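Of the protein chains in this complex, one is absent; all others appear in place.
Each chain gets a letter, A, B and C, in the order it is written, and its residues are counted from 1.
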Amino acid sequence: MSIHEWFKRKQKAKEPVQTRERLDIPGNLWVKCYKCGQAIFSRDLEANLKVCPKCQYHFRLTAGERIRQLVDEGTFKEIDPKVRSRDFLEFKDSRPYAKRIEASILKSSLSDAIVTGTCQIAKQPAALGIMDFSFMGGSMGSVVGEKIARLIELACEKKLPVIILSASGGARMQEGIMSLMQMAKTSAALGKLRETGLPYVSICTDPTTGGTSASYAMLGDINIAEPNALIGFAGPRVIEQTIRQKLPPGFQRSEYLLEHGMIDVVCHRKELRLTLSRILNWFNER
Amino acid sequence: MSIHEWFKRKQKAKEPVQTRERLDIPGNLWVKCYKCGQAIFSRDLEANLKVCPKCQYHFRLTAGERIRQLVDEGTFKEIDPKVRSRDFLEFKDSRPYAKRIEASILKSSLSDAIVTGTCQIAKQPAALGIMDFSFMGGSMGSVVGEKIARLIELACEKKLPVIILSASGGARMQEGIMSLMQMAKTSAALGKLRETGLPYVSICTDPTTGGTSASYAMLGDINIAEPNALIGFAGPRVIEQTIRQKLPPGFQRSEYLLEHGMIDVVCHRKELRLTLSRILNWFNER
Amino acid sequence: MKDKSKKLSGIMLDFEKPLQELYDKLDNLTAVSDEGKLEMTEEIRLMEKRIESARRDIYSKLTPIQIVQVARHMKRPTTLEHIDSIFTDFVELHGDRNFADDPALVTGIAKLDSRSVVVMGHQKGRTTKENIYRRFGMANPEGYRKALRVMRIAERYNKPIISFIDTSGAYPGIGAEERGQAEAIAKNLREMAELTVPFIAVVTGEGGSGGALGIGMGNRVLMLEFAIYSVISPEGCASILFRDAKRANEAAVAMKITAPDLLELGVVDEIIKEPIGGAHSDGKLTSHLIKAAIIKNLDPLLKLSHRELIADRYNKFRKMGVFLED
Partner (left out) sequence: MKDKSKKLSGIMLDFEKPLQELYDKLDNLTAVSDEGKLEMTEEIRLMEKRIESARRDIYSKLTPIQIVQVARHMKRPTTLEHIDSIFTDFVELHGDRNFADDPALVTGIAKLDSRSVVVMGHQKGRTTKENIYRRFGMANPEGYRKALRVMRIAERYNKPIISFIDTSGAYPGIGAEERGQAEAIAKNLREMAELTVPFIAVVTGEGGSGGALGIGMGNRVLMLEFAIYSVISPEGCASILFRDAKRANEAAVAMKITAPDLLELGVVDEIIKEPIGGAHSDGKLTSHLIKAAIIKNLDPLLKLSHRELIADRYNKFRKMGVFLED
């Protein structure tokens, strides 16, 4: 349902994708903030964790950027880098799914929309999953589900807390029902984690919608969100079409969800590492 | 807080107390329905389980009447009939608490606001507690709390399901903080019952408010309510005073609570025994 | 019979139109017969046979988008109708103990022959009024929370759970989002995985996305022959991928949403045959076929321990997914 949104957003509000591209081009030294229009020197934006210094707009991050910002240097060990999507339905819209996968891999140099591994954060070990919106809108197919399930099972085995950063438009339509089943698979794995007595912290970043929000993203012992992230089940447009009514301001944004009891902490990117380390420390110490 | 209400109601809307008295006087053959004004022949009202045949208004019942209506004849065995209230705070308002107790015992021929025991309902054994509003507005003091706790502990021991019919304005102010603690005591006993794996069915009758509603009355695996019973935490007048606003129609009535998710079944008195027997049967059979 | 054909023709699906002619003929025959002018019993019998055979023929060759129409058929039996036919001593339980009772998802306790079970399912309406009340079977978070509450009763007292899936999806409304539609479904998924009791889910009509899965993590997932189950509606998929909702037929094919497809993908364990002409042609019979399938699948599960039941469910969903690794 909300993969819906992902596609629509891709066509219309191209901002985050563009941003990434611009920043990737060497010599493109200035970036314009998509919220306030401020021109920001690339290096300053980078140094500011890709948060607009003027309006605090949080630019989207790649998995690599997340690792650099959050994880103790050199401690991230990726697992399952070779799990890749397969076009088992031979699904074809304007382009065959197989081609889409290929193109996305080439463009992003990721194998799919999530990177998983073990790491240390402020010297505390954790199992970490990081979704990357730049890979097919962070859509959740068999690979995302499998890698999350494996990450959690590894955490159960090694007694690690689990942290997942979500950035996803929802299920990957090109895998049909199988993408829906990833919601069940990942949630079941989290059930096992819980039974094992290990903590799980979910971090919702812009956007966290559809099947992703209706499974692992909402199931943290503690749910954190970055400011102003879009978080919800149904996409705003689907809701507007259904109820034939304008949506209230701030609807489905982090602060709104905080007020409505779904999020524990709305955390500025600058505070994220500190907050995470406090939380991990709290779980670890008696 | 809602014992508040009980007193106020006692002063203003005397209906249920009067009803009982009228019906107790031999020769008083006709009763007027307090809701629709219909004159009803006492024997017909009795035969109709004290429900107005015209408007379905459910008259309040004594503990004795409840037993006759619900329990297999001759199977009710009372426990703890000798537990009585004590004026340990030497509490005195317009009248000393000790005198109030004495008078209530004389008037009602009950030892306090609840009768507890074991019984069979449609041949299925159960531990049964029945509150009686005619004893000091069904207020919950040490005796009510103690008898409920003992009932539940007996159920744990004998592996019986527990059924409690509430009819109470809330805590008994004359026992101060100790009446509040009965909420904790009875709820803790229900916790033990739950851990033991035994079911509990709560039946809310008019009224079930204050400390009673905020403890055992709302904790049923299944919560049943008689139609149009007043059920809530704060009394309607307290709420009106706080919010300076009129209350919506039907507020805090059974049907309203059903709509708001607090009650499983609003059950006409004629269906109560059948519904209970179905539920007990469901729990009993594999 | 007259009535029946009229009633059916009134809500005939496009591809059923060839039957209309036959029904008209049947009507004529019975009219003549009723007037007593001619003894037409044999002719009527033959015509009925012809209709049945035509129906069988049509229903054996349905395309995916036609199956979608059957799955959504206004006369398709609803959850409460199945409950009424399959179980006895049903007591409907209301409310999530938090905010509201959701009429779009019904729950309760009942007896399956002598077994005590918990039942639940999405509930569509028959009339427009009813459908508005039932929100067309699209549940709010309260529906999922009620279901969870009742599943926990099942677990506490060790009773199996039977769920009936028939929704186009969870309700996409402002209130639903505010009150945590995503959270409610997510929590159900995690909790269903950990249930210590046998759980059978039956896809009876539309299995729409997370709203279906939210009560669908059974140890066994059964599916009616002409039900569908998909991650998004064919129209939704088409309007996104082909930029044209009218190409829903292509989307229905591409997404593999029919019972045989899902059986092959391992998402569904068993297909329950529908009466000739689909469930709407004989609701009672459909219910009885479902009942038999439930009992057949439930009884072996009753022999499993709590741990085995959890493991069984975990393994079932754990292995779902197709990917490459080298």
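Assume contacts are C-beta pairs under 8 Å (C-beta built on N, C-alpha and C of every residue); 3 or more make two chains touch, one makes a residue touch a chain.
Keep in mind the model is a prediction, meaning the values are calculated, not measured.
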Visible contact partners (per top-of-document touch definition) of the missing chain: A, B, C
Which residue of B:T62, B:S85, B:S104 or B:S254 touches the chain not shown here: B:S85
Residue among A:K92, A:K107 or A:H260 touching the omitted chain: A:H260
Residues belonging to chain C that touch the chain removed from view: 97-99, 141, 145, 179-180, 183, 187
Contact footprint on chain A, counting only the chain that is left out: 194, 197, 199, 221-222, 258-265, 275, 278-279, 281-283, 285-286
Interface with the unshown chain - residue positions in chain B: 1, 3-4, 7-8, 80, 82-86, 88-89, 91-94, 141-143, 145-146, 149, 171, 173, 175-185, 187-192, 194-195, 210-211, 213-219, 231-235, 238-239, 242-243, 245, 247-248, 251-252, 256, 260-262
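Assume only the chains that are shown with their structure count from here on.
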Pairwise touch network: line, ring, star, complete, or other: line
Most distant chain from chain C by Cα centroid: B
Cα-centroid distance, chain A relative to chain B, in whole angstrom: 52
Separation of mean Cα positions, chain C and chain A [Å, integer]: 33
For chain B paired with chain C, centre-to-centre distance based on mean C-alpha positions, whole Å: 42
Touching two or more other chains - residues of chain A: none
Touching two or more other chains - residues of chain C: none
